[in-house]
Every structure is written in structure tokens, then in C-alpha cells.
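So that we are looking at the same thing, I have put the structure below in C-alpha cells.
With one protein chain withheld, the remaining protein chains of the complex are depicted in position.
Take a look at chain A:
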Amino acid sequence: MTDKASDTIDFGYKKVAKNAKQGLVADVFHSVAGKYDVMNDVMSFGIHRLWKRYTIDCSGVRAGQKVLDIAGGTGDLTEQFSRRVGPQGEVVLADINNSMLSVGRDRLRNRGIVGNVSYVQANAEELPFADDTFDIITIAFGLRNVTDKSKALASMLRVLKPGGRLLVLEFSKPTHEMLNQAYDFYSFNVLPKMGQLIAGDADSYQYLAESIRMHPDQDTLKGMMEAVGFEQVSYDNLTGGIVALHRGYKF
């Protein structure tokens, strides 16, 4: 580890060595994997289902397409994509975290989602797929935890087919000041306590709140997507900007 600023990266509000972030994020998700779904419902009051459904509706997914769900975690998006691409299509659920991947795999198999879903443990920065492979790539609540976001976006652009689209669903910056304050209070006072109560892990949820604040806001992320080569980049604010859905195309 070195003290040089260029070699460090944010981990929540802390600065850590670049090569350490991946391991630290992994620890967070190893810790919460089992309770991940319950916590999502509790923390977002179930609204995360609507955010994800909106993402699917915007994806334009058709039967027979190939979809990559990066940081797919417990497989919420994969499940819906799997139904929509049908037996001729394919959905790849990729997650860097082994614990999350196995929770997702078990959950989907229990729900009878088999046949057109495969599971890959992969780093978003170096996706292990050939160029021009996927029609749609989604990354829902995952980009925040990636160490080098631009590198990850470039990697996604590479594996996307020409004409394909990337959908980034991620926490963002609320557009109203009042909402912003209420949201801050909720994130730093209520959230870690709920994390402690339900998942027995306050630190992971403290990290969650901090990492959301450190994540680039709507326009910055839009700029980053354009910088690596995505075209017609646009975003929709959902729930007052607490979450934003960014869309970009490869032509």
C-alpha cells in the first residue's frame, strides 16, 4: 500500500488503496448476502421492485436476445429477463461476489428459472466475454461498488453488440433540497440501525449510505458514459432522483 493520492480510492468516506477496495466491498456483500432481499424490501419500502421493473420496461428486451445482468446479485432482474427472452434467448448473471452469486443461483433454481440462465463470477472491469456479445447489459446498484468505473463502462461497451443498449440503475442525487435532507437523515441515522437489527451488521449499511454519497451524480455519470463511447445517453430520475436510470447505446 502506498500513501500517494493517485493510488487510493474511496471506500464509503474512507480512502483505501485501489487494490484493497475490491476485497473490502466483497467483505460487505459476503456479510449481507443471506439477508440481501429482505433488507432491500425493508430499506426501500419495496420501491426497489418498481425501480427494477421500470428498468426492464425500458430495456426493450425481446425473445431470443442475449442479456448480461452485471452485479445481478440475487437475480431480481435476471428472473424477469429470463422469462422474456424465452428458451431461444440467454441471460448471463454476473457478479464479482461468490456469496451473492450462489444466493442468486439457489433462489432462481428454486423458482424454476433454469435453462436459459448461466452464472459467471466476473469483474465488471474485465468482462470475460467476446466483443459484440450482448443485446442488453444491465447493472443495477452495482456500478457504485466498482473500483474503476470508466474501465468497467468501457468493458461493457466492448461486449455490447452494435445497436445494443446499456442500462445503469444506481442511487443518485435527489433533485429537491428537502428530499435530500430527509434522505440524508434516513441514510445515516435510520439505515445503519435497521441493518444492525435485521442483518446484524451496521457497518455494511453505513458503507452503503456513504458509497451512495460518493457515487457520481446524474450528469457526471452521463458524461462518463459518453466519454467511453456510449451514444444517445439519457437518464430518468426515479423517486425524486434518489435513483436514476441511465441509458446509453452502442452504434
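Operating definition for what follows: a residue touches a chain if its C-beta (ideal position, glycine included) is under 8 Å from a C-beta of that chain, and two chains touch if they have at least 3 such contacts; residues count from 1.
Operating definition for what follows: contacts and distances are computed from a predicted model.
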So which of "Ubiquinone biosynthesis accessory factor UbiJ", "ABC transporter permease", "Aspartyl/glutamyl-tRNA(Asn/Gln) amidotransferase subunit B" or "Protein ImuB" is the UniProt name of the chain that got left out? "Ubiquinone biosynthesis accessory factor UbiJ"
Chain not shown: contacting residue from A:K15, A:R62, A:H176 or A:K193: A:R62
Candidate in contact with the missing chain, chosen from A:W51, A:F171 or A:Y207: A:W51
Considering the entire assembly, which residues of chain A contact the chain that has been omitted? 47, 50-51, 53-54, 57-58, 60, 62-63, 83-84, 86, 236, 238-239
